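For this depiction, one protein chain was excluded, whereas all remaining protein chains were kept in their positions.
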Amino acid sequence: MTARSLTVIALGVLAACGDGPGAGDRRILRVAYEREIDLLNPFTSQNLADISYTMIEGLVTTDENNRYVPVLASAIPTMANGLLTVEPNGQVRATWPLRSGVLWHDGAPFSAADVCFTWRFVIDPKSETYNREQYLNIVGCETPNDTTVVFTWSGEYAYYDGLFEAILPRHILGSMSAEEIVRYEPYNRGSKTIGTGPFRFAEWKSGEYIRVVRNDRYWRGADLPAIDEIVWAFIPDANTRLNALKAGRYHFGRILPVQVKEIQSLPGVRTHLVNSNSVMHLDLNVKSDRGRRLFGDLRVRQAIAHAIDREAIATQLMEGTVTIANSPINVSSSYHDARAVHPAFDPAQAAALLDQAGWTAGPDGVRQRDGERLGFTMLNRAGATDRIAVAQVIQAQLKAVGIEVRFETLESAAWTLRWRTGQWESIVSAWFLPADPSLTGLYACDGANNMTGFCDPALDSILERSDRTLDPDRRKRDLDLAQEMLVATARTLPLYYNVVPEVVSRSIGNYRGSGTNFGSFWNVFEWPLAP
Amino acid sequence: MSGYLGRRLLQMVPLLLGISIVVFAVIQAAPGGPEGALLAAGRFVDPAAIEAYRARLGVDQPLPVQYLRWLGAAVSGDLGASFSTSRPVLEMIGERLPATIELMGAAFAIAALAAFGAGAIGGFWPGGWADRIATGGAFLGMAMPIFWLGLVAQLVFGVTLGWLPISGTHTIGATSLGDHFAHLALPAVVLSSRYVASWSRYFRASLLQAAASDHVRTAMAKGLSIVAVRRAHLLRNALGPVASVVTINLAELFTGAVVTETIFAWPGIGRLFVQGMYARDYPLLMGILLLGSLAVVVMNLVADLIYGALDPRVRLR
Partner (left out) sequence: MRLDRSARIVVAALVTLAAVCFAAPWIAPYPPDAVDLTQLRAAPSAAHWLGTDELGRDVLSRLLFGGRASLALGVLAALLATAVGAGVGATAGYLGGGVDNLLMRLTDVALAIPTLPIAIVLGAYAGNSLPALIAAIAALSWMTTARVVRGEVLTLRETGFVAAAQGLGQSRYGTIRRHLLPNTAGVLAVSATIAVGNAILVESALSFLGLGVQPPTPTWGNMLTDAQATMATRPLLTVFPGLAILLVILGVNLCGEALRPRTRPI
């Protein structure tokens, strides 16, 4: 038995050696994917991005410059092109012209009715769509003809152009209730996952990979997509993924910033540091009495900002792979305000501010005031190594000015519960923002994602105003003001924009990496794959 | 004997019931819920969506109610639907179980061969240099944290030497058995390291003990050659305790390979469990733990039966 198994293994080795990426006549793109997918419905999946968008398209997507570009729509309505009009009664009509001649994967024609059907699904409370609230401001959907959809909005909403990232097929799901669609396994699992995208579902081997094959009816033209097949292999472990990329078995894979140095010398690939819409930041909580006592004073918050050396974090800890963030809005966005800059690293100034605020040096090096020590806990999430590393650097830097930070580390779901319910004193965390720069949910007094307890009615009215205008210039002015107010009130300290290092084989062309929630495969239809 | 078997089988029922209650309590008591997975990516999620999700999953109901609903379905073979994928838990487990069984089976086979070799060397030539090397190697494999061993193996054999693939069960598109075995090689060898040490030690110790026993000396006094003695008596008597240990380890067939599966991206049950834990996918976790416990209980029974069959001194009452 031993000799036979040796022979078999030897044969296997030979077979494996022959199968490099792209072998054979078919152009197969192999992706070392960093997570496992739960289901394919883009509205209900918890972790789906790239994979579904190669199969299922929406009205828009985002490009590498963080801008919305039309996909199934042939143009995005704006005031300038006249497709966006404000009615006398305050409502807004957005007319979306759709591309003609688009077919679903099964040959059925795509039409405006599919778009209105998708809207009806999303606004149903049982659809569990993560951004349903934004869709609720659409009060009507009309289809004057097959290639035009008209949405009636209850008022002016600036984020009207970022919705409908996916369209559901009415001819498959049209007769079901929202609840039934959420549970509908053929759509979740692939056998009836019908879209209009450049690829269509082929096979899903649970826990191993998903295969999608070329859609020969793709509306962009007979010669697109330029690839025959994409295989997404699930390799969640970061080290294994790196090793797999180094072994040359995949054309594409995402790695950790700390691994960039490991792969830079590898020939045949290029590592792109894609700027992500995810901003790492330090939050302070003033919901509790203690929180208010410690952080309620602006000088203390400014002192904390002065005490943290973000430059060192970006250049040394993150080895220069990230850019310092001064605003939650990404630097690539046209709404980013370059003038809103958080205080520079200045420990002397930090000490001075703390002295002014009444926190004087205590016997053990930790400042105190009225018998209370300037010490607080930071809630860490177990397994989030990058955040824990940043937290440790912050702890050391704050210690240098007499502030004591203790860690409390909880497992992922336990951490999420405490975070959501505001039971923490400080946190290093990252928001993954959509391309649309609305900050209301994060910073408004009753914003759904404001867990910090900070409340500024003046900021609230500016944020509301920035959401409720269709004039980009007015919106920019309001958002600039909001970003400057955020700096002035020092209620949160953005640290850096996360970077997603993408290792891309040189045999791939037209790669235009994007760090939005649509991901870098937004233009995969035009990627050629050299053999 | 059949009375014994019947009794043991009957005892399995309250045992499994007790296990299900303990497991349910331990899983549910962990803080946090399934919405953790929705929020983990840092995306903005409407609170209404979270509430709708929780309502659909039924996690806001009182715990005894949730347990009884699960139990009621479980006794008729329905282990419920996974929270993450809405698919039947039994189906999800059924998809991933073969991969784990295959990996563990291969690891056991390799471990058995190696342990047999090392144990026999130690048993027949105790104290010699071969014994020391075999022992040393076995212990080394057991003392090294398995993820370290796995990643080193990946780096050496997969990346630097490029001899073997390091993830997945096969090269996609390839259907050859050889390709599949190439993918199985590294994870199986790495996983086997855990068992080689203890099995070879048991085997060696049993061999030595049996060699010193009375009826072997009697057989040799009767003139049987040493080879015949070994074959007829030593091995059979030594196999008793070894069989016990092996069958008990076999119970880990379902869940023993968590770390190895994670490192080598092997699509098994272990990885499914880890993901289920992060997502607090209670039905999936219950299903896997129950099945794993069932395997242990069954294997214990098998071990006891084998021990009884091999060692005539033990009578099963």
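Note that the chains are named A and B in the order they appear, and that numbering of residues resets to 1 at the start of each chain.
Note that a residue touches a chain if its C-beta (ideal position, glycine included) is under 8 Å from a C-beta of that chain, and two chains touch if they have at least 3 such contacts.
As the structure is a computational prediction, the values presented were derived from the model and not from experiment.
Of the candidate positions A:51, A:414 or A:503, contact with the unshown chain belongs to A:414.
Touch with the chain omitted from the figure is made, among B:143, B:161 or B:309, by B:143. Among A:356, A:385, A:461 or A:510, only A:385 touches the chain that is left out of the view.
The chain not shown here touches subunit B at positions 14-15, 18-19, 22-23, 26-27, 29-32, 139-140, 142-148, 151-152, 155, 159, 197, 201, 205, 252, 254-256, 258-259, 262, 270, 273-274, 277, 285, 288-289, 292-294, 296-297, 300. Mapped onto subunit A, the interface with the missing chain covers residues 238-239, 242, 246, 256, 258-259, 261-262, 312-313, 316-317, 319, 380, 382-383, 385, 388-389, 392-393, 395-396, 407-414.
FYI, only the chains that are shown with their structure count from here on.
The geometric centre of subunit A is 38 Å away from that of subunit B, both derived from CA atoms. Of all the residues in subunit B, the ones that touch subunit A in their complex are 30-49, 52-53, 56, 84-87, 92, 95-96, 99, 113, 151, 154-155, 158-159, 162-169, 171-174, 176-183, 185, 262-265, 267-268, 271-272, 275, 278-280. Interface residues of subunit A facing subunit B in the complex, by the touch rule stated above, are 2, 5, 8-9, 11-17, 19, 24, 28, 30, 32, 36, 38-39, 46-47, 125-133, 179, 182-183, 185, 188-189, 205-209, 211, 231, 233-237, 239-240, 243-244, 246-247, 249, 278, 410-418, 420, 429-434, 441-442, 448-449, 517.
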